[in-house]
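What follows is a set of notes on a single structure, which appears directly below.
A protein chain is absent from this complex, but the other protein chains hold their places.
Going in written order, the chains are labelled A and B, and every chain counts its residues from 1.
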Amino acid sequence: MDKVLITVGSGGKKSQSFINSEIISRFSNEKLNILADGAHIDNNMVVTTDSFTVFPPFFDGGDIGVLSICGMVNDLASMGAEPKYMTMALVIEEGFPFGDLQRILDSMKKLANEQNIQLVAGDTKVVEKGKLDGIIINVTGFGYRYKNVMLPSRDYKIGDSIILTGPVGEHSIAVLKNRGVVEFDGMVPSDVAPLWEPVKSLIDGDINIKFIRDVTRGGLSAVLNEFVSFSRTKIEIYEDDIPVNEKVLAVCDIYGFDIYSLACEGRLVVVVDAMDSEKALSILSQYEQTKSARAIGQIIDLSNPIVILNTQFGGKIVMDMPTGEILPRIC
Amino acid sequence: MKVLNVVDDFCTVEINGVKKSCFIGFLERKPEEGEYLLVHAGMAIKILDYQSAQEIIDELALLIDGELRDSE
Partner (left out) sequence: MNKSFDLFKDRELAKKLFSHIKSKVSHFSNLKIMEFCGTHTHNIFQYGFRYAFQPNLKFIAGPGCPVCVTSDNELAEAFWLLEKRGVGVITYGDLLKVPYNGKSLFDYRSEGFSIEIVYSAIDALSIAKKKSDKEWVFLGVGFETTIPATSALLDLVVRTGIKNLSVISFHKNTKSIISALGSLGELRVDGILLPGHVSAVVGWQYFNDINAFGIPSVVVGFEPLDILYGIKELIDMIEKGERGIKCAYKRAVQEEGNRKMLDSINKFFDVTDCNWRGLGNIKNGGFEIKPEYSIYNARKRYKIENIEVLSKQNQCLCGDVLIGKIEPIECPSFDVLCNPDAPLGPCMVSHEGTCLAYYKWSRING
């Protein structure tokens, strides 16, 4: 490979191997190597960083500004940390409509206020027209560990319950539609949403949480595979229990997409002790963003890291790390 | 996919509320609203025959029922 391919940033297998062979190999250290969504930099502070690029910047249910704040909040929430401060770097293409920029900043401000997050530093660069497609936003989020919770845990048991907080794929479909890759009437709004509130309630409810990760690029398949390779466990998932949006399913049917590799921006996979599963679900059901949470499977072995999917029709398959870009298939 | 409306050589079809336009120039006749089409890569291949579909489902249900009764 002598050129960087799009798949390096797709969240699938190629991203994983890029991170291992180019980043970890160079920067290896105890905190980084966990490959979590963020890092505990001292006993109480957690930091996370992410760049956002999406075409188009406005889509059904959100925009790139909302996306960047939610992405940061959800990454911190995945570490059990309460978001507090953020920095923001804007890289803007020359000629980008000023009104659009204001709209994006307004939605960021609104959401940051709602989440009690202060912007404490920032940077703005403008690059020559054509050197960039619209706008890239980088945010770095700082949060404090809440009630001494340390995530992810290193302690897993057979039977630990795997919870998914809502239907998958809505974000991908919203963006693909707004980009014109898929065409259909009717709307599937992105699921983009900040998820600290429900996570906080889980912690307040004394749920024994072992692992949280937000489902983003690479979809459910990627997150579950990341979980098994981190925890070195074998898990079993039941397709019957995975919440789906009927419209997303229909689009997948028409275009041949694999629903489990579609991206979300407002869904979590939460692994909890089996004893706490019911209680966790009832807490999650109280929030709009997580009201359709379901337990979708459990850990079945403490070796042989692999994700087994029991299909709706009686069979079993291995759910693999997605391999690349989401493409329509015909055959 | 279910036919919603027909305009010239195209029609709108629907699954689960997702609507899509498809080319029907190759069908043996114009489909009617409410009929189901077999669509492949944006092209309607066939107007589906509901009755034979139901027959198969009935046949399967009978077979499975019979089996369940036998095993009781």
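Going forward, contacts are C-beta pairs under 8 Å (C-beta built on N, C-alpha and C of every residue); 3 or more make two chains touch, one makes a residue touch a chain.
All figures in this text were calculated on a predicted structure; none of them were measured in a lab.
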For the chain that is not shown, enumerate the shown chains it touches in the whole assembly. A, B
Those residues of chain B which, in the complete complex, touch the missing chain: 2, 15, 23, 25-28, 34-36, 38, 40-43, 45-46, 48-50, 52-57, 60-61, 63-64, 67
Residues of chain A in contact with the chain that isn't shown? 3-6, 13, 17, 181-182, 234, 240, 255, 304, 306, 308-318, 320, 323-325, 327-331
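Keep this in mind: only the chains that are shown with their structure count from here on.
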Distance between chain A and chain B based on Cα centroids, please, to the nearest Å. 37
Chain B - residues contacting chain A, complex: 1, 12, 15-21, 39-41
In the complex formed with chain B, which residues of chain A make contact? 183-186, 246-247, 249-251, 253-254, 330
